[in-house]
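All protein chains of the complex are present and in place, except for one that has been dropped.
Labels run A, B and C following the written order; every chain starts at residue 1.
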Amino acid sequence: MAGPRGVYPARLRARRLKSRTAGIRQRVPQTTRRMNLSINAIVWGENIHEQTNAVVREIYPEGMHNTIAAALNSDPGINATTATLQEPEHGLSEARLAAADVLLWWGHKDHGAVDDAIVERVAKRVWEGMGLIVLHSGHFSKVFKRLMGTPCALKWREAGERERVWVVNPRHPIAEGLGENFVIENEEMYGEQFSVPEPLETVFISWFAGGEVFRSGLTWRRGAGNIFYFRPGHETYPTYHDATVHKVLRNAVKWAYNPQGTYKAIHDAPNVPVEKALEPIVERGPRLHKAGEAGYR
Amino acid sequence: MAGPRGVYPARLRARRLKSRTAGIRQRVPQTTRRMNLSINAIVWGENIHEQTNAVVREIYPEGMHNTIAAALNSDPGINATTATLQEPEHGLSEARLAAADVLLWWGHKDHGAVDDAIVERVAKRVWEGMGLIVLHSGHFSKVFKRLMGTPCALKWREAGERERVWVVNPRHPIAEGLGENFVIENEEMYGEQFSVPEPLETVFISWFAGGEVFRSGLTWRRGAGNIFYFRPGHETYPTYHDATVHKVLRNAVKWAYNPQGTYKAIHDAPNVPVEKALEPIVERGPRLHKAGEAGYR
Amino acid sequence: MAGPRGVYPARLRARRLKSRTAGIRQRVPQTTRRMNLSINAIVWGENIHEQTNAVVREIYPEGMHNTIAAALNSDPGINATTATLQEPEHGLSEARLAAADVLLWWGHKDHGAVDDAIVERVAKRVWEGMGLIVLHSGHFSKVFKRLMGTPCALKWREAGERERVWVVNPRHPIAEGLGENFVIENEEMYGEQFSVPEPLETVFISWFAGGEVFRSGLTWRRGAGNIFYFRPGHETYPTYHDATVHKVLRNAVKWAYNPQGTYKAIHDAPNVPVEKALEPIVERGPRLHKAGEAGYR
Partner (left out) sequence: MAGPRGVYPARLRARRLKSRTAGIRQRVPQTTRRMNLSINAIVWGENIHEQTNAVVREIYPEGMHNTIAAALNSDPGINATTATLQEPEHGLSEARLAAADVLLWWGHKDHGAVDDAIVERVAKRVWEGMGLIVLHSGHFSKVFKRLMGTPCALKWREAGERERVWVVNPRHPIAEGLGENFVIENEEMYGEQFSVPEPLETVFISWFAGGEVFRSGLTWRRGAGNIFYFRPGHETYPTYHDATVHKVLRNAVKWAYNPQGTYKAIHDAPNVPVEKALEPIVERGPRLHKAGEAGYR
C-alpha cells in the first residue's frame, strides 16, 4: 500500500506537469497515467489506536490512513499513498517527501513520538511548496504547531454528539460541490477558542449539539505551501467513511497542490553585492561583513 | 525617579493594578508608582558588536539596547528597561517576563546562542498577551522564527544606501504623527522576498536606492500577543539615534501593549464533561478517554 | 437628547486629545470634562418600529437609540448622543459628523429611506477616520453595503431562540472583560452564509438553538476608519437592555475610535511633478497630462 509509488526526480515531475496539458490522459495505460498525471498525496497516519483499541480497529480495520488514501484515490487526479509513525523515518524519507505534492496528517495518541528532525523536514517541504492538510487531533501535532507558531489548543468532549458543518465561504475550492451545510451524526466536540493565527480564509464553521462552535476549516500559506486544517475525524466514529468528508478531502488536496514545483530559494538569504545592485549605487559608510561573506543566522 | 505620570485614565490604571501579581516589582519600591502607571517594556539587546566592533561602539557607546530604552523612556507612558544575551537567563527570568508588557528584540551576530528554553518562555508570554517588537536583524532570531513558523529570510546588502520608508496604512496607530514617508540616509538594504506569513496589516514599505523594496512594518497576532516587525536598525549606522525611528518605536510599544493582563488559559485544552455541556446532550457511542482523563498532547 | 453636544472644530478637538494626557480630568467640572475628554459617539436609530409596533415600544419606550446611548454614557470616557431617520439630514449634518468619533447604526424597516447623499457623507467620514459600528439588521443598511462592496446577505428566523455568542479572539479589545461565551436567551437567528468580505479579525461566532452558526463580531478597516459589525439586537427582544451587550458596545466604541483626528488626504490623488520627485529623474517619453493638470476621475 505504502510502496514507493510516485517517487520522481524533480525534472521528471516538471515534465509530467507540462504533459498534463496535452490531453493525452485517456490514451495511456492505467498505471502510467496515474503516476504521470496525478497529484502525489501522502496520507500520514499515527496508526496506534487502530492496533490497540478494539473500537477503532473495527471501524478502520485497514487503518485510518488507508481508508483516507482510498477515498482520495477514487479521484483519478490524485495518487495517494500512506506513511505511518512506525516506519523508518515515519515513512517520510527525504526522497519521498521531495516527490510529494500534498501531505495529510492524522495523529493523536503519541505526538511526542514524532522525531523532531522529521518535523523540520516536513516544515521545509511545506515552505518549498508541498501542501499540508492537518486532520482533527493533528491540531496538536508537532508539525502543525511548528508551522502555526501558536499553542493550537481547543476544548473538547467525547460524546458522539451531532456536528453540523457550515460552509461560510461558498464556492471556495475546498467547498466545491457541497451544500450549505453537512451533518456528521456522531463526532467528538471541539470548541473555541482555537488558538491558531488568524487564517487567510475561514471555509467551515461547526455547530455542536452541546452548545459549542468551532472554525472547522481554515486556510493559511507558509512560504510556498498551502495549509488547510479540517476538524472532523475522531477515531471512535466512522467519519472517514462519510462521502461528504471524502469530497472535502479530495477538494482540499487539489486546493493545496501547488503546481509550480519545489521552491528551494525559500531557504536562502542572499547577499547582493554593491557592484551587482540593480540600480547603480556607491558604497557609503562602514560595514560588518567582508565581500562575499555569508550573513549571520 | 518618576513623578506622577498621569497618562492613563483612571479605569486603565485600576485594571493594571488589579492585573499585577506579586513579583520582582514589589521588591523595588522606589519605582512602584511609575511601574504601575506605565507600559513596562524590556529592550533586549544581543550586545556583541557594541563590545567587539569599533564602529558600532562609537555609534552606540552605551549599547544599542540602552539607546533604544532611552528613546522609549522619553515618553512618560513607557517604562523601558534592558536585558542582554550575556546576563543570566539572558536577562529574561520568568519573573521579569511576567512583569513585562512589551518586549523589543535586537539580535544579529549570535542568534544561536539564545537558549531554546528562553525562546519558548518568550513565545509563551507572547501568547499570554505580551507584545513583541522585532527589530531589523532580529528577523532571524529564534524567537521570531518560532512565532512565525516560516524561514523569515530576505536578501541584503551593506552599502549605507538611502532607505525611504513609506507609510502605506495612514493613521495606523504605529504610524501616528509620521508624514507620508521618512528617509534614513544610510542603511543596510533588506529586499523581498521576506518569507513571513501574510500579515494582519502592512504598515510600512521601504524603497532602496539600489532598486529593492521591502515590507518594513508588518503586524501579526499570536494568541493574545501583538507582534510588530520593524526593519531599520543596522548596527553600523546611527539609525537608533533618529527621532522618527524613536517615534515609531514608541508608537509600536503602545500599539503592542495589551492592557487586559496575562491570559493563562491560552495554554489549556480543557475537557468539557457531558454532564456539564451547555446544552443537554446524551452521550452516544464509544469513547477513548475515561471520565476526567486529560487529552493527549 | 440629540442636541448639538460635542460639535467642535477640528483644531479644538486636536487640542482636547492632547490635553487628555495632561491628567487634568479629575479637576474639571462634570459636563466640561465629558465634552472635552470623551469619545464622541452618535447612535443612529431608524426609530420606526418603536413608533409603530406595540411590542417594540413596550421594550424600548425611549427608542432603541436612546437605550443604547444611555448604555454608552455609563462610561465617562464616552459621550454618546443620538440621531434618527426622521430628523433633517437624518440627524447627520456635515458639522455633526465632522465632530463624531464613532457612529453606531441600527436600521431595519426602511433602509431605502436613507438619503444616498447622507450615505456618501458617512462613508467619507469613515474613510477619514470615524469609527463605525453596524448593529444587527444594519447589515442591509446602505451605509454598510457601501463600505463592504458585497451583498451582506444572510439567512434568518424569528423564533426567540437561544443564541450563544462565543469569543473566538480572546483578549481582543472588543472582548475585554467577557467570559468565553455569553447567552442571549431570546434572539432572532442569523445564519451563514454572511456575504461580507473576509474580515481583518473574527471576534465572535454565534451558536443558535435551531442549528445555525454566524460570525457575530467582525472587524474591517476602510481608509482610516475602523468598522465593527455586531449581530445581536432584534427589536422584539430586550437585547439592548443586556449588561454584557452593553459592555461589548462600549468596548467596540473604544476600539473603533481613531484618536489621530480627521484624515482629509484620503480623498486626494495628487500629482507629483517630475521636478519635485524625491529622487532626481529625467522625464522620458510622451505624456497625456499637461503640467499641473489634474488626473481623471
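Here, a contact is a pair of C-beta atoms (placed from the backbone, for glycine too) under 8 Å apart; a residue touches a chain by one contact, two chains touch by 3 or more.
Computed from a predicted structure; not experimentally measured.
Novice: Looking at C:Leu37, C:Leu104, C:Leu147 or C:Val167, which makes contact with the chain not pictured?
Specialist: C:Leu147
Novice: For the chain not shown, which residue from B:His49, B:His65, B:His90 or B:Arg215 touches it across the whole complex?
Specialist: Checking each option in B:His49, B:His65, B:His90 or B:Arg215, the one touching the absent chain turns out to be B:Arg215.
Novice: For review purposes, identify every residue of subunit C that touches the missing chain, sorted by number.
Specialist: Within subunit C, the residues that touch the unshown chain are 49, 53, 55, 108-112, 123, 127, 137, 140, 146-151, 153-161, 186, 189, 191, 193, 195, 197-198, 200, 209-212, 220-223, 235-237, 265-274, 277-279, 281-289, 295-297.
Novice: What residues on subunit B make contact with the chain left out of this view?
Specialist: Contact residues on subunit B toward the absent chain are 164, 166-170, 180, 191-194, 198, 200-202, 205-208, 211-213, 215.
Novice: Contacts of subunit A with the missing chain: which residues?
Specialist: 20-23, 25-26, 76-77, 129, 164, 170-171, 173, 176, 181, 200-201, 209, 221, 224, 258, 260, 263, 265-266, 278-279
Keep in mind that, in the parts below, only the chains that are shown with their structure count from here on.
Novice: Going by the touch rule set out above, which residues of subunit B reach two or more other chains?
Specialist: Only 200, 209, 221, 265-266, 278-279 qualify.
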